[in-house]
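The complex appears here minus one protein chain, its other protein chains still in place.
Chains here go by letter, A and B, matching the order in which they are written, and residues are numbered from 1 within each.
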Amino acid sequence: VNTVRHWFVVCTSSNLGQRPLARRLLDRPLVVFRADDGRPVAALDRCPHRNMPLSEATLVDGGLRCAYHGWTFDLHGRCVRVPALDGRAESRARDLVVYPTQEQDGRVWVWADPDSQPTVAPVCPDPPPGKRIGWLRHQWSVEAGLSETLENILDVPHTAFLHRGWFRGRRPPVPVTALVRRYPDRVEAEYLGEPRPGGLAARLLAPGGGTLSHVDRFLLPSVAQVEYRLGGRGWLLATALLTPETERCTRIYGSLQFRVAVPAWLLKPLLIPIAWVILRQDSRALQLQTRNQQRFGGAHYSSTEVDVLGPEIARLLRSDPRHQASEQLLAERELRLWL
Amino acid sequence: VNTVRHWFVVCTSSNLGQRPLARRLLDRPLVVFRADDGRPVAALDRCPHRNMPLSEATLVDGGLRCAYHGWTFDLHGRCVRVPALDGRAESRARDLVVYPTQEQDGRVWVWADPDSQPTVAPVCPDPPPGKRIGWLRHQWSVEAGLSETLENILDVPHTAFLHRGWFRGRRPPVPVTALVRRYPDRVEAEYLGEPRPGGLAARLLAPGGGTLSHVDRFLLPSVAQVEYRLGGRGWLLATALLTPETERCTRIYGSLQFRVAVPAWLLKPLLIPIAWVILRQDSRALQLQTRNQQRFGGAHYSSTEVDVLGPEIARLLRSDPRHQASEQLLAERELRLWL
Partner (left out) sequence: VNTVRHWFVVCTSSNLGQRPLARRLLDRPLVVFRADDGRPVAALDRCPHRNMPLSEATLVDGGLRCAYHGWTFDLHGRCVRVPALDGRAESRARDLVVYPTQEQDGRVWVWADPDSQPTVAPVCPDPPPGKRIGWLRHQWSVEAGLSETLENILDVPHTAFLHRGWFRGRRPPVPVTALVRRYPDRVEAEYLGEPRPGGLAARLLAPGGGTLSHVDRFLLPSVAQVEYRLGGRGWLLATALLTPETERCTRIYGSLQFRVAVPAWLLKPLLIPIAWVILRQDSRALQLQTRNQQRFGGAHYSSTEVDVLGPEIARLLRSDPRHQASEQLLAERELRLWL
């Protein structure tokens, strides 16, 4: 409920081609297509006439034409043609339920409430790719709810077990200090003093070793961000824009920006296969978690203080969405964990 | 509810062979088999003993023998043998729930209410195949409710889009007059003055062009009929006897009779592949419509006057089934549409 009056990414600009696209947002099926004037249009994926999915329709001059009887809809979702009808096609009862859209920096955003106008801008703390840094983008889906997926992305302790050998878990753990800062619309954890982890991914990013500092950040409604600084020179920013497709399915629009000792053209072919291994491990763990919760009839968690951000994320997702975006620091706490 | 006290086709005569047949009628599983005396028998597909499906049973002398313990049932559904029992097998609690059946003209009809006796005859406005005309019969299932399937068969405007190039949609539309006549137990629409459509099917049936007139007809409980007259010589009668198997699955027993310029032996091999294309297109559209309605939690239609028969069909299906079959014209209206 609280996630409705927000923007979510529904596809990338390049996903919109000659055919309409079927997507889901908060359990509702959407059709997304590009109108004559180039603007992206998002609407409920249902022809008002006989309920055919419009993701099966055809893009023609002037709009989207339903495959069954040829009803045609313009960029405002208005029915502009009922082919056999001897008279005006226009009628409120024949129009689509459309959602406000916005396209920026290669992504198409949808305002999740078709009955209201956007009151804020999309939350996208992902700087456009610059010249001297390497970058990657990728989208994928996981079989898990929004809260569980966010926690998985921003959780540190699991890396030594689920990604053992790839990311952490190769050396004995050492005590690390975490500073947790809470703001009205976000929460972040800064980790200080961790020696470079022993996994393969970490060694690629900082071949010379050194100390790692990093920040994990969650921003309402659904952004997870991880920023690493390795040995003074290396920098890596991973941003995940999440879209709740259904209660149990979340789509992730990920981007990675980095500046490391190894040049980008060399790093990419080494990094991509490792990233795939890690994503597959997370994806499988989330699916197992989701399905086991279904078998037991719901989630039943027992947290400790090293679940640094998970409970904070759940609390923020339940909070009033009419939050004031604000820089005001509400609370800060410090804790020690072994990484 | 209103469809229960009616006859429906459950199979063709040739479907009944050496093995009992599993069918569904109004969400109830039925077993259909031919008794020793040749009469078709229809019963609930469940052995009263341990609920084995009797469609897995064996036809033996004297009846249908359950595969599990050998209980045997005669043409009245009466249990006539409990093999291990030392005494009489007959007992009301061991009998099958049987449905009245009737076989005529190659089809087996079942009265859908096992607790009542038929009060009317099957509605089958399909003349037996004659000598000088071509004919075809075929049965198939679609994933759609009865009302949606009937509307699809009798709807004209979709042909220019869903069957574009095959049936209509090759020339600019022209205005056509439709006369809609409503009777207590049926409704029909007569279309006057349409030039021969440009699709392949139409050109085969009337190679010389000319004017098309045709009548679309729905008769309670579940008959859809389309009659074409092409260029004065050609005549084509398509009859579909529909059986509601479940809420979302309808079986269609179709027949086609025709008298056209082209001889039947030549027309059949040309017509059959085209008919298959058209049936597949309709079948896929109905499936998409049904599944999309499931995703949205139900149907939500917006009709126009060129949905000539759909709303009339829905109204008749909701009407009192104890209708008086009657020739009395209740209402007539005229409308114009572009075909």
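Throughout what follows, a residue touches a chain if its C-beta (ideal position, glycine included) is under 8 Å from a C-beta of that chain, and two chains touch if they have at least 3 such contacts.
Bear in mind that the values here come from a model prediction, so they are computed numbers and not experimental data.
Among B:Arg50, B:His138, B:Arg171 or B:Arg280, only B:Arg50 touches the chain left out of the display. When the missing chain is restored to the complex, the residue among A:Glu90, A:Asp105, A:Glu247 or A:Glu305 that touches it is A:Glu305.
Subunit A meets the missing chain through residues 148, 155-158, 160-162, 173, 175, 285, 288-289, 292-293, 295-296, 299-306, 335-339. Residue-level contact of subunit B with the missing chain is found at 29, 44-46, 48-53, 56, 65-70, 82-86, 91, 93-94.
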